[in-house]
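Structure below; questions to follow.
Left out: one protein chain. Kept in place: all the others.
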Amino acid sequence: MHGATPSTGSTAISGRSGDGPSLVIFVTRRVAITIPLLLLISFGVFALVHIAPGDPVRSLLGARASDPATLAAIRARYHLEDPFLVQYGYWLWQVIRGDLGVSIQGNRAVTSIIADRLGVTIFLSLMSTTLVLGLGILLGAVAAFRRGTRLDRAIVMFGVFGISSPAFVTGIFLLYLFGVLLHWFPIFGPGRGFLDRAWHLTLPAFALAISVMAIVVKITRAAMIEELDRDYVTFARARGLSSRRILFAYVLRNSLIPVVTAAGLVVVGIVAGAIYVEVTFSLPGLGALTVDAIQKRDIPTIQGTTLLFSAFVLLVNLAVDVIYTVIDPRIRFGRVES
Amino acid sequence: MNAVVGRAGQEGPLLKVEGLAISDGAVPITTPLNIVVERGETIAIVGESGSGKSLTARAIAGILPPGINATGAVTLDGVPLMRLAESELRKIRGSRMSMLMQDPFTMLNPLMRSGDHIDEMLRDRPEFASRFARADEVKRRLAEVGIVDEDVARRMPFQLSGGMCQRVALAAALARDPELLIADEPSTALDVTTQAEIIKLLRRVQRERHMSLILITHNLRLAFSICQRVYVLYAGSMLEVGDAAAVERQPFHPYTLGLLLSEPPVDIRVPRLVAIRGSVPRAADVLDSCGFADRCDWAKQICRTGKPPLTALDASRFTACIRQDEIQGELDALRTAALSAAPMTPRRGETAGALVRVHGLVKTFVGERGRPICAIKDVSLHIMPGESVGLVGESGSGKTTLGRCLVGLETPTAGDIHVNGIAAADFDAMAKADRVRVRRTIQMIFQDPFSTLNPRHSVGQALGEALGASAGATSPATAERIASLLAKVGLSAAYATRRPASLSGGERQRVAIARALAVKPAILVCDEPVSALDLSVQAQVLNLFRHLQVEHELSYLFITHDLAVVRQITERIYVLYLGEIVEEGPTERVIGNPQHPYTRRLVASIPRSAIQRAP
Partner (left out) sequence: MSVPAIGETRRTRQPLRVPIVILIAALIITGVAICAVLGERIAPDSPFLQRLAVGDTPPSSVHIAGTDLFGRDVLSRVIYGARTALVGPVVVAAGAFAIATLLGLVSGYLGGLVDSAIMRWVDFMFALPVPLVAIVVVGVVGGGYWTAVLVLVVLFTAPDTRIVRSAVLEQRPLPYIDAARTLGISKTRILFVHILPNIAPIILAYVVLDFAFALVNLAGLSFLGLGIEPGTPDWGRMLFENRNILFSNPVALLLPAGMIILTAVSMNLIGDWLFERFAK
């Protein structure tokens, strides 16, 4: 077998002593940048209590009875008498220990509410991400190889529609067409058990995927078209290499680099889209929880979900950057200026 | 080489191209072309940009870019290539016919170790089924192209120099032992000394393997030096074909002669370079006339009444000039006249009253991860008023950085620069009046004609702005003043309304010179001002530089890698190598009798054919 990856044929892959340290330095540096970013975001999230109109105590109290004892308890828990930064310090310490406070509705710990809702959102996001990457890269590649044909134009047009249609708009159309008119899919609830859940989440996953997929299609197509025009692809053809080898080792591998860098956009798209889709399809996930909390002015819950979403986006971006350095040797080895 | 076995004794030429016509949709790029390559023969297809030479090469290999199509017949050893399916053709590419391209930095897959480019070519062969057998073979193949450092196979392309990449690419192209190699400008993107090495390597490999070679080049002198026969291609038509030595001795077509003469000689300084006026037309615009008619001094009505066919004069010579027999005498006379020497009398070695004086200049850049990169180490030089000085060096020598320091685009790390007696090392630290005076004394011409002008400004706007900058805006930049500036560089006043996009490279470079002249400078720093231009245009611009020097008593610092250019335009040269001046002296002496080993290597790298070397 000729391996699709070029490294199969190479002599010693990791034998060079020069590879290791620069990669470690890069990753360390990248992690070091992420920590202050996380702190800044947590600070912003913390500040939500204070930028919300009205008295913070009232915001944190919600619908509970405002007897002096409860008020005092809230003041004590959030250290509201202390200076602003000290409050933040206490709050951050609690967050690090896994305590996100108590929801103003029904006195439940925010962490346990989030735990209840997490499953649906993770299921939905994974399903969508699979669709986005699988279909997105495939469509982008097909369009690039069939450049200028009707198929290419159709895919490009689909991409424009995807980018222009937010998940809730796509959702409404899918819901009406496949749920109301055709009755192919259920239009309500998350379902129970794996298959039933996948069944229930098919429409939401597509609604969520389409707008994000458009970005991947666009980037893949552009990258592939650029790669197909490269000298090294022409040179590979001139040497009589098989089209499979050229496709995988030359075109696809090189064009995946820009696609990987776009992964950050994909994650943001999925996270934000999940909020809209869960509301559209009445799914009990984290996004719906966030919107519900906003409508009820439940600050601790908003803080909890926002922190979770933002930290997730940040960490995925970190992971993407690390993956990126691993697949692009120009960064791994430290570029030599010519 | 085992590839040679079994080929001897076969009849007929290896490659026959008949009526190959390339077009972009309905727009023709070449007229039907005929090319023959014998076994073991080296031929050259010579042409300027726009001649269609690279596409011809790609059409032969069957790898035209999408949208470009070809008709005609290409026969390789009896096999009609253009009638084969892509899957059949793929088996022929690499194993019977291979190709090498121009830019060594873009030819290798950036994500693949260099050795893998050879490795992947071997995998189909049963004897190389094992990884270790392949690794051994890769080592052997690299050794053939002169790479003995075993570590190279494991390096990524971006870690290698241009010459190294080109060697790896050559080894990859030859990995399946093809009988024919098409090399498309294989040395053009490289440094002068590396160029010579690659050409020497190609020649050696071609001889050892008894392989046929098609060299695509714009350099007629290079073609003469290594090829048996040359095909001169111009605007998509073949103008002259013949035995290399014979064509060099006596070109039959005015274009071939013009191309030969516009290439500045390195051994003598000629009174005036013979330039071909105008620039190369598009093939589609000259379908019904001789493509060269509009630029030819001998063109008559008959040249424009139809496309003159390529006709045989004897068994080995063809020309497309229908007036050849009438004008041959004049062509020969022009050649003799053009090659008469006009040596420059170098001035005495005086240094008092120098216009520019540089002392102990050092420039260090901050490189990757804060590592310092020393571009210039301790350089001292001077330029007298009215003197034309050359600064010769290859890429990485620091020559461009030095030029940029002189005009204040870079601030040196250490050392002094005096322009007209004013200390001008750090432009930011200078008094405003001094800065203005220095800027009016020294101006710069840049290499790339395509971005030297602001694409959004008309020529008139660009010159008007420069005029305004010069006079401290005491007198307005009138249309007359713009017209007179344009006249100085040989352009009509009508150019003032043109935009850069509608100008050719040579025209743009003229406008850039006019812009610099607007402030009436005493010296121009010219950074490779003609190296991006076509040969025929290059001579025009070099003549302009020589004319301007006399007319305006200008001084030049002519920064270039090209010794021939420096030979024609300068009195004295400095040779810069890795940031240091290794040799200095009158141009004639330094080129004629180089002392430093590097200068000797540089001089030896210039392609010379047997005839040129004889006297």
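Going by the order they are written in, the chains are A and B; count residues from 1 in each one.
The definition used in the following text is that a contact is a pair of C-beta atoms (placed from the backbone, for glycine too) under 8 Å apart; a residue touches a chain by one contact, two chains touch by 3 or more.
Only a predicted model underlies this, so the values are computations on that prediction, with no experimental measurement involved.
Across the complete structure, the visible chains that the omitted chain touches are A, B. For the chain missing from the display, the contacting residue among B:Q206, B:S225 or B:Q443 is B:Q443, taking the whole complex into account.
Of the candidate positions A:L23, A:V57, A:L92 or A:V169, contact with the unshown chain belongs to A:V169.
Touching the chain that is not shown, out of B:V407, B:A539 or B:V566: B:V407 (per the contact rule at the top). Only one of the listed residues, B:I268, B:A493 or B:V519, touches the absent chain: B:V519. From the set B:N34, B:S49, B:S316 or B:T413, the residue in touch with the chain omitted from the display is B:S49, counting the whole complex.
Although one chain is not displayed, its contacts with chain B can still be listed: residues 48-50, 102, 162, 185, 188-189, 191, 218, 279-280, 395, 404, 407-409, 435-436, 439, 443-444, 446-448, 451-457, 465-466, 469-470, 501-502, 504-505, 512, 515-516, 518-519, 528, 531-535, 561-562. Think of the hidden chain as still there; on chain A it touches residues 33, 37, 40-41, 48, 51-53, 160-161, 163-166, 168-169, 172-173, 175-176, 180, 264, 267-268, 271-272, 275-276, 279-280, 290-291, 294-295, 297, 299, 302, 306, 309-310, 313-314, 317, 338.
Following the convention adopted for this analysis, only the chains that are shown with their structure count from here on.
The geometric centre of chain A is 50 Å away from that of chain B, both derived from CA atoms. Residues 2, 6-7, 9-12, 15-16, 147-148, 229-232, 234-243, 245, 249-250, 253-254, 327-330, 333-338 of chain A are the ones touching chain B in the complex. Of all residues in chain B, those touching chain A in their complex are 58, 61, 63, 65-66, 90-95, 98-99, 101, 103, 105-113, 115-116, 119-121, 123, 131, 134-135, 153-154, 156, 158-159, 161-162, 169, 172-173, 175-176, 367-369, 373.
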